[in-house]
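One structure follows; several queries about it will come next.
As you look at this complex, bear in mind that one protein chain is not there, while each of the others sits in place.
The first chain written gets the first letter, and so on, giving A, B and C; residue counts start at 1 in each chain.
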Amino acid sequence: MAPGGDRCRSSVRSARSAAPVSSAPLDPAAARVRASFARQGAMATLGTELTDVVAGRVVIALPIEPRLSQQDGFLHAGVVVAALDSACGYAALTLMPDDAEVLTVELKVNLLAPVSGERLVAEGEVVRAGGTLTVCRGDAYAEQAAERVHVATMLATMVGRRARP
Amino acid sequence: MAPGGDRCRSSVRSARSAAPVSSAPLDPAAARVRASFARQGAMATLGTELTDVVAGRVVIALPIEPRLSQQDGFLHAGVVVAALDSACGYAALTLMPDDAEVLTVELKVNLLAPVSGERLVAEGEVVRAGGTLTVCRGDAYAEQAAERVHVATMLATMVGRRARP
Amino acid sequence: MAPGGDRCRSSVRSARSAAPVSSAPLDPAAARVRASFARQGAMATLGTELTDVVAGRVVIALPIEPRLSQQDGFLHAGVVVAALDSACGYAALTLMPDDAEVLTVELKVNLLAPVSGERLVAEGEVVRAGGTLTVCRGDAYAEQAAERVHVATMLATMVGRRARP
Partner (left out) sequence: MAPGGDRCRSSVRSARSAAPVSSAPLDPAAARVRASFARQGAMATLGTELTDVVAGRVVIALPIEPRLSQQDGFLHAGVVVAALDSACGYAALTLMPDDAEVLTVELKVNLLAPVSGERLVAEGEVVRAGGTLTVCRGDAYAEQAAERVHVATMLATMVGRRARP
């Protein structure tokens, strides 16, 4: 098959040129992301926090706690994936039309090291935004005091669809 | 590159020939899986239950609840992935030596439909078990009364390592 | 994020209920696949042959030759992927509207064993067909006399788009 993406070509917008939310307090895309995030029961249950929202890039953090562990005390891979998935999905949403919702088509993650420390930081970034599909990259880091370890890297495909009225 | 897996060849064991745990109550692999599962804080936090453990195949279920939702009320993709990851990892562990621990190297999941209903069932199965790496497939289903919808399919690579004494 | 696929729900067609091409010689989908396959320069260069086309399932085979090897004489992983990608893409195309073209959005493959022998057989099958996206599974086998080894397994996402007039 030929690589896909043709239909995505015309509407690519740069994920790099955006001003940070802090200097654009009325950014409707960021407001939309924050409102949506607040409705995610799972993000609350996992104790996550939305720390950065700019066009094409979203960062989510969560405290590493025993209640989120796997059998050896490290953070469960599924929790890492959940945070990365939300970061990537919301990064995609920042570049979608105002009335869009975002769903995960698929994701793939390589886990680079067992996760321990104080805090997980999951960064999602748009690689290519299209009319229908958006490809994102995510990277997660375990933080402990001044140390930061790269613990996971993700590629994900998101789809936008019109919200139902 | 050549496809990998050569070193995995000699120790493949069949995932199909095993008797169910219920008819083999002293199966040490199943006992090991159950003990490990009980130590997973994340699985408890998500409300999961280990429903089947046989050689090469493990099933995990969890109730679909608002506290595990994404923004539109469906089950969060990360929760689906967490359940599938544990199911696949434990399926791999059933075929590993007694003193092995299992870690996720990587996973990829396609999400086939938004997840709603009463219960998510995540099934993990070994595709190929090797000396070092085990490849697993996972499939998740949303159940509601008599209906069962296929909501996700996963491929994952697990690695066994010796437990530290 | 929520798993995607909602929009795909209504148009799912069964990949299982189809009669084989041999008993339906006028099947327009199979004819379309065969015509498209014949235009793939890469499939000819790799020496592939389209061996089966039924609704939701396509099989492609190729001889294992030194000119397609990696450095140790095994079949190159990229060749395995190329065959699986075409098998999956055409499996998707069999369930798409008559004027559709198919493109690969993404694919992931686990390579289970080094590939040697006489022939590679790549089977692609639709897992879920939707209005826009189709998810496929592929499995490749190395054949040598009566022996058949499972050498790779794939998950792939395909997108249909209207052909340009």
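Assume contacts are C-beta pairs under 8 Å (C-beta built on N, C-alpha and C of every residue); 3 or more make two chains touch, one makes a residue touch a chain.
Because the structure is a prediction, the values reported are computed rather than measured.
*Asks:* Among the chains in view, which touch the chain not shown?
*Replies:* Result: the unshown chain touches A, B, C.
*Asks:* Write down which of B:Thr48, B:Ser69 or B:Thr104 is the residue touching the left-out chain.
*Replies:* Only one listed residue reaches the unshown chain, and that is B:Thr104.
*Asks:* For a quick check of understanding: of B:Asp27, B:Asp72 or B:Asp85, which residue touches the chain that isn't displayed?
*Replies:* Touching the chain that is not displayed is residue B:Asp85.
*Asks:* If the hidden chain were put back, which residues of chain A would touch it?
*Replies:* Looking at chain A, the ones touching the missing chain are residues 1-6, 8-9, 70-72, 74-77, 80, 108, 110-115, 127-128, 135, 137, 150-153, 155, 157.
*Asks:* Would you write out the residues of chain C that touch the absent chain, in ascending order?
*Replies:* Touching the chain left out of view, chain C contributes residues 36-37, 39-46, 65-72, 75-79, 81-83, 85-86, 101, 103-111, 114.
*Asks:* Give me the chain B residues in contact with the hidden chain, please.
*Replies:* 1-7, 85-86, 88-89, 102-106, 108, 132-133, 135, 155, 157-159, 161
The working rule: only the chains that are shown with their structure count from here on.
*Asks:* I need the rotation angle between the copies chain B and chain C from a CA superposition, between 0 and 180°, in steps of 5.
*Replies:* 180
*Asks:* Would you kindly state whether over half or under half of the residue numbers at the chain A/chain C interface are used by both copies, giving same or different?
*Replies:* same
*Asks:* Could you please state the distance in Å, as a whole number, between where the Cα atoms of chain B are centred and where those of chain C are centred?
*Replies:* Centre separation, chain B to chain C: 27 Å.
*Asks:* Between chain A and chain C, what's the gap in Å when you average each chain's C-alpha atoms?
*Replies:* Their C-alpha centroids are separated by 31 Å.
*Asks:* Can you list the residues of chain A that touch 2 or more other chains?
*Replies:* Chain A, residues with two or more chain partners: 85-86, 103-106, 108.
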